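Here it is, the structure, as structure tokens.
Just one protein chain is left out here, and the rest sit where they should.
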Amino acid sequence: MCLSIPAKVVDINGNIADVSVGGAIFKAGLQMVENVEVGDYILLHTGFAIQKISEDEALETFRLLKEIEDAMKK
Amino acid sequence: MSEYVSLNHGSGGSLTGKLIRSVFVKRFGMDEPLTDSALLKEKGLLLAFTTDSYVVDPIFFPGGDIGKLAVCGTVNDLSVSGAIPKYISASFIIEEGFSFHDLELIADSMSSEAKNAGVRIVTGDTKVVERGKCDKLFINTSGIGLMKTGFENISSAMNVKPGDKLIINGSLGNHAIAVLSARKELTFSSPVTSDCASLNHLINNVLEECSEIRFMRDLTRGGLATVLNELADMISSGIVINESSVPVEEPVKGLCEILGFDPLYLANEGKVLFVVGKEEHQKVLDVLRSHPLGKYSEVIGEIADNNRNMVVLNTAIGGRRIISMLSGMQLPRIC
Partner (left out) sequence: MKLSGLIKKAAVLDYTFMEVCGGHTAAIHRFGIPSLLPENIKLISGPGCPVCVTHTSFIDKAVGYSKIDDVIISTFGDLMRVPGTGSSLEKEKAKGGDIRIVFSGPEAVDIAKENIDKKVIFLGIGFETTAPGIAVTIKEAEKVHVENFYLLSAHKVMPPAMEVIIKEGVNLNGFICPGHVAAITGSDYFNFIPEKYNIGCVITGFEPVDILQSIYMLVNQVNMRLAETEIQYSRAVSRQGNSIAQKNISDVFILCDEYWRGFGEIASSGLKLRKEYEKFDAEEMMPIKVKKQKDNDLCICGDILRGLKTPHECELFATACVPENPVGACMVSVEGACNTFYKFRMNE
């Protein structure tokens, strides 16, 4: 379910982070994620960070997809 | 029809159309199609006459205020009909307790925008109502313009035909998002400012340089999608839009993702849709892009000879979907 989108942490004040989605800044409660730092990406849903997004995994997904696409072209 | 008027009846979508047609149009003996301005012939003089009311909340927002909005809105309604805007009336309904300082700021804003657009505010009215009987300030503006000869058919889309190109003068949704982000109770901030602007000089440039302008309409409440559907209803062919050509700024995109809004339906106050003859579209683009209010103009689609009365979107990944009329206002969603 649910509209959650990747947002970049730009500031942290205690349990609440300011996160940026393309320049728009939202508040995200960090009660459910650990070791979040400025610069990390989190999934924002209804005012909370529900998961950290692994940038490595994201890059790996897109790299794999590109491999598939390139293989198709041959 | 429902028993009570709801906010959806004011959203600019199909319910607004229903309200207008079922309550007002027949009783007032108005002619269809309903266009931005009424075109009136009187003793050889062709006039455009329009009216609009402004109830925006909050009254001050990034990029403008209710006063600037009122002047721009009426100037634009006249302009997209092919008229030169000349004279505006301004009526104010003021809530008891409203600050004089704010009223003066708004009047300054209107005066400055009128000068900028080259129009004169020549008459008006003022009423004050008890606290709670109106939301701070409501403004109604009416405007008169002189029709340029040869442009009488622009609002009715009579000359639109398959192959014609669709052009808009920049990115969508800025006004709606700027107003939303200025509401105190919301917990986000954004760098987006309203695109509120008088477009008459831009439009005049296009009309002077180009001869194949078939249709114009400004994209206000209900956004691009609503205007496209209204246009599709007026012509016998269909419309195809390419999602990847429609400009939307990143913060607007991001906010739309979070709130579940579709930028195609968001209100604008400085954007106009042109339908132009295929051979002339590059010239129109060049004229638009050489003006500050048209720097980011794009060809977004064309009139199709199939898809009768439908607006079809070619999505960014090569899929297709239909863009239909919204019945009421967009609601934010979590799902």
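Note that the chains take the letters A and B in the order they are written out, and that residue 1 is the start of every chain.
Everything below uses one rule, namely that a residue touches a chain if its C-beta (ideal position, glycine included) is under 8 Å from a C-beta of that chain, and two chains touch if they have at least 3 such contacts.
Given the structure is predicted, the values throughout are model-derived calculations rather than measurements.
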item	value
Of B:Gly44, B:Gly132 or B:Gly319, the one touching the omitted chain in the full complex	B:Gly319
Where the missing chain touches chain A, by residue	1-4, 29, 31-34, 43, 45-48, 50-51, 53-55, 57-58, 60-62, 65, 68-69, 72-73
Touch list for chain B against the chain that is not drawn	2, 4-8, 14-15, 18, 185-187, 259-260, 262, 307-310, 313-322, 324, 327-328, 331-335
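Keep in mind that, in the parts below, only the chains that are shown with their structure count from here on.
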item	value
Residues on chain A engaged by chain B in the complex (per definition of touch)	1-3, 5, 20-27, 44-47
Contacting residues of chain B [partner chain A, same complex]	177, 181, 187-192, 250-255, 257-258, 260, 333-335
